[in-house]
Each structure stands twice: as C-alpha cells, then as structure tokens.
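Just one protein chain is left out here, and the rest sit where they should.
Letters A and B mark the chains in the order given here, with residues in each chain numbered from 1 onward.
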Amino acid sequence: MELLQYALRKLLAGIPLVLGVTFISFLLMVYFGPDQTYELLGKNPTPEQIEQVRKELGYDKPFAARYGDYLREIVTLDFGYSNKTGQRVSDVLARTVPISLALVAPGFVLGNMLGIALALLAAYHRGGWVDKLIMGGAVFGMSISFLIVVIACQIIFCSSYGLDLFPVRGWRMDTLGDYARYVTVPTIATVFVALGYNTRFYRAVIVEEMTRDHVRTAMAYGTPPARLLYRNILKNSLIPIITRIMFSIPLVVISGSLIIESYFGIPGVGKVTFDAITSGDQPVLKAVVGLTAVLFVLTLLVTDILYRAVDPRVTLK
Amino acid sequence: MSGEPLLSVDNLSIEFSTERGVVRAVDNVSFDVRAGETLGIVGESGCGKTVTGLSLLRLIPSPPGRIVSGSIRLRGKDLVALPERDMRAIRGRDISMIFQEPMTALNPVFTVGNQMAEVLRRHKGLSRRQALAGAIDMLHRVGLPDPARRVKEYPHQLSGGMRQRVMIGMALSCGPQILVADEPTTALDVTTQAQVMEQIVALQKEFDMAVILITHDLGVVAESCQRALVMYCGRVVEDAPVKSLFATPHHPYTSGLLRSVARIRPDRVASLPVIPGMVPDLANLPDGCRFRERCDNAVARCAGETPVLDAAPVGEGVVACFNPDNAASGEPLS
Partner (left out) sequence: MSSASPVADVATAPTEGRRSLWSKALYKFTRDRLGMGALAVVLLYGVIAAGAAAGLWGQDWAALSDATWAAASADHWFGTNRIGQDIFARALYSTRTAFEVGFVVAIASTIVGALLGAAAGFFSGSWIDEIVLWLMGVLDSIPFYLFVAAIAYAMKGSPFGMHVAMVATFWTITGRLVRGEVIKLKGQEFVEAARAIGVPRLVIIGRHILPNTFHILLVQATIVFVAAIKSEVILSFLGLGVKDSVSWGLMIAEAANEVQNGHFNNFIWASVFLFGLVMAFNLFSDALQDALDPRQVA
C-alpha cells in the first residue's frame, strides 16, 4: 500500500519530464521537421489536393492543437498509422522493438558483468600491474570509435579477409542457431565499446567504497579480501551501479542499437526511428519519443524501489 | 608488575610515501603491554598514535604505508613477519580494535546482528543461529537495552552511543587478549562518553584483557590507565606509570600537555596555558629533538643529537630528554 502510494506520487512527479521531452521533440522533429506534403502527392498537384493532404497530416491545425493531439495519443497509446508505409504504428513497434532488444541485450548484460568483474579485479590489485593493465586497456578501448570497432569486427569475423565465420549483414531469429549466428558479431562490438567505460566507472565506484571506515572495520575483524570485496564493498557500491545500469536501459532500447542496426542492416527500432526522422514519418517519431519519455519515468520509479531494496537508509518518501 | 609482557613492540618504524616524499609517521617506537593492563597512548593528532594502533593489527593501508623495521610480538610471536592469512585469524580474535567514528565504522547496509554474527562465525565457527544468539548475549553484556530487537536493526537506526556499544560488543565477542581503542569516546557527546568509558573499564576486568587506549584526552588517561606513553612527531618521548607521569612529568612536552588541561577553578577564570609554536611538518622534521623549537628547556645538545628513552630521574618511567623537568637535583642537567 505504501509502495503503491509512492509509485503513484512518483509517476505524477514524472509528468513534467514527459511534457518536457515530448514538447522539445515535438517542436524539433514534428513542427520544424521535414514536410511530407509533396512526397505524398503525385506530380503537378492542384491546390485542393495540397490542402487535402495537409489536412490529413494535420499540418493545418495550430501548434497548440497539434501538440494537444500528441499528448492525447500518448495517454491512449494510440499513435495511428505510419505516413510512409501505412502500417499501424503499434504494429511497427511490436515488430521492431523485440528485434532491437534481442540484438542489444546480450551485449548490454555481458558488457556490464564483465565491466564489474574487471573493475573488482583491478580494485583488488589496486596500484599493481594487474590494475595498470586493466585500466590501460580501458583507456585504449575508450579511445577507439564505435564505428571503427564495428567495421573492424566485420572485417575480422565476417569477410574473406578475416575469419569469415558469420554473415556480413542481416538479421534472423527464427531458430536459436540463426539468432546466435547473427547476434554474435554485433555483441562483440558492443561489449568491446562499452567495456572500457564500464570498467573505469565501476572501478572508481569500488575504489571509493574501499576507502570507507566500515571496510577498515571489516578488515580489523579478519574478513578475507575476496569476501570483503563481494560482501562488504560490492553491496555498498550497488547504488551507483544500479543507477548506471538502469538509466542506460531506456537509451539502449531506443538509440543504442542505431549504429549496429544501420551498419548490419537490421530492421530494429533504432533504424526505423532514424528513417522516420529523415523522412518525416511523424506518427512513428511521436510514438518512439513519447514512449522513451514514459520509459524514463518508469525507470526512475523502478530505480528508486531498487535503491530501497539495497540500502536500508533509503526511505520511500 | 612483572613477568613476560603480553605484547612487545620493539623499534617499530612506519613510513608513508606521499607526494612530498617519504614520511616517517612512527619512528623507533618501543613499548610493552602486560596482561590485564591499560596503557594509554597520548599525543596530538598526527603524532603517530593512531598509526601505531593500526599497526598492531597490521592495518596500515599499503600502499602508501609500510612497516620498515621493528617487531610486534604477541606472546613471543612476531606479527610483522606473520603471513597475511595467519594475521587475519588474529584480527578480532586475539586483538580487537574499536574506532573513533561509530557513525561510519559499521557497515550501513547490514544489520547489527549480521555484522556481529559474521565475526563469531568466522572466529568461533558457530552456526548462523548460535552466532546471532551470541551477538544478542554480547549486546546484553555491553548494556544495550533490548538487544533482541537491536540485532535486527541497521546502524543508522541507533544513536552514536548505542553504535559504539555495538562496536565494543563486536570487539569483545571472541574474548580477545588485547583491545585497541582508538579515541573510542571522542565522537560521542559528553554524557555518553563517561558511560562508554566506564563500560570499557568494567568489561576489561570481566574479560581480563589488556587495553591500549589511544587518546588526546589526559583526563581519560588519568581515570582509566595504569601507564601512559606520550608520543610526539612519531616518537615516544615519555613512558611512565600514570601516577608518576601526572605527579612528576619529565618531558617538557608532557608538562606542557598537563598544564593545558582545563581545571575547574571556581575562584578564577584564567586563560589556559598553551604550548608555544606549531607541530613541525612530518615531511620536514628538524634534526635532533623534534620538540626543541617549542621547548623552554632546550639546550645546545638538543639540536645535534636525538635523545633516546632513558630512566627518568624520579619515579619508574623512561623519558627521552637531555634536560628533563622535575630532575631529582631540582636543577636542569646540562
């Protein structure tokens, strides 16, 4: 009951965020975005035809009315039909979001788990050569552009100049074998790119926790170093770790996969959204941006509840 | 007092590498602790008393700290040379430590009972349930009200005094021979301070253990200790039974410390005498006696030669000074 009340309060507090995100996006992507009128018309349209199309697209209404329509669409979760393909927007999302999730999930999970593992290892050997090696590797990894990694991975794993083990591009997930074949190279690239940043962040968090008084107390009572790391330090570091992971989720779902999707020709939600921006497919755009904002508010809520679960000092107020 | 000392620290030196070079925080410190005795280590902040205390459990953060020489013998066994694994078995079982900050010394995300039980399970091999019962029993003995409820609470739900009692309970749970207490009451409010100190003294008798009390508070030393070590800039400058130290302090620094303690005198309110000058920078210490620049008794010899601990002119203690106060003849030596 207390939790429910808290959740409701938190969701209400998220309304300004949703309004802000949708307003700025609407202004940029819809109001100043590409005009679809002439693409939908044949050659030499009559003024009446133009008028007709503009009316269908809603271009004739004033700004406030259009934005109001948008908000109503978010509340009802009904975004109508794509301007380009005529498909229902909800169908488009239902088809593309699972693909994107399946594409990025393994890399996201592995990137964070390996990052935490390497960070623990580095922190445990702080100042020693293991630490220097790992942190040097992290800076190296951080210094290579995502695009270079993607291209290099493709050359190494998917071309006749390299190992030629995996398909060059495309996407299939009918069977587990197909999925494994198509997801491997994107996953390697994602992990490589994320690992440097993750390891550095997690190491800093863990090292900061290592200097706390209660860690010294635990040592003064004979706690062995490995137990110290995973029981006393990791649990105390969970708040920043959870924050980092949770807040990357909404962005990873929507835009983190854009480069991979574009490069490997995978029909995920990142690619669809990007195409929608460049072509002015407003219903799709409005849906993606609106849902991302709502997803952020939900993330904030879930993150707060997770804080409560890992740190008894946090109260849901 | 006689017999083999329980703990014997001999010529201990500890260095820290800092950005400004190597700093010797503890310099040739030697002292003994006998079973059941309470030894006070007194000095200003930065004099090396806390580092000395931590070194007894080999808890000096390394890097940057390092024990460069000397030995710490517990019943004849040198702790400095002990493998880390064997050292861990000693921590919390043979030697326990309580810290100054009860607010931060306990882990905020585990319950009090969980943290105390962890120690009992590790050192005594108790089951989870036995360990929790042991924790409740211990909290009862340190005078924490309603211990069965408290073990389920987190540190932030307890007051500072209660947390320090938890810390003491944790320290004594395995029946250590030595308790190192680093400013155990400094962070507490005045009324709680006295209660916690009384508790430590009472439990010391009950458990028959030695206590090393690290403090800057001479009042606490006078009340609770049999013997005191005065440290200045990493060195022991005087080591004497408390009675003789307070009656006839020999080192000018000790005398200065005693003079600067506030005494409640209803007849007058005078300004407290202070020791002139400042504590020298540890990275840039003067040669010879480190106190000489602030010392009224300083003689030419103090600059060129380092005084070593030697039998005090009066009483039982030892003092490191070429020209001590309260010399038997009543006149400064030359």
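By our rule, contacts are C-beta pairs under 8 Å (C-beta built on N, C-alpha and C of every residue); 3 or more make two chains touch, one makes a residue touch a chain.
Everything numeric in this text was worked out from a predicted model, so none of it was measured.
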Sole residue of A:T76, A:S143 or A:T175 that reaches the chain not shown, by the stated touch rule: A:S143
Contact residue for the chain not shown (choose from A:L12, A:A65 or A:V168): A:V168
Options A:Y124, A:Y179 or A:F274, residue touching the unrepresented chain: A:F274
Missing-partner contacts on chain A, residue numbers: 16-17, 20-21, 24-25, 27-29, 32-34, 126, 139-140, 142-148, 151-152, 154-155, 159, 161, 168, 203-204, 207-208, 250-251, 254-255, 258-259, 262-263, 270, 273-274, 277-278, 288-289, 292-293, 296
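What we mean here is this: only the chains that are shown with their structure count from here on.
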Contact set on chain B toward chain A in their complex: 57, 59, 63, 88-93, 96-97, 99, 101, 104-110, 118-119, 122-123, 154, 156, 167, 170
Contact set on chain A toward chain B in their complex: 127, 212-214, 216-224, 232, 235-236, 310-313
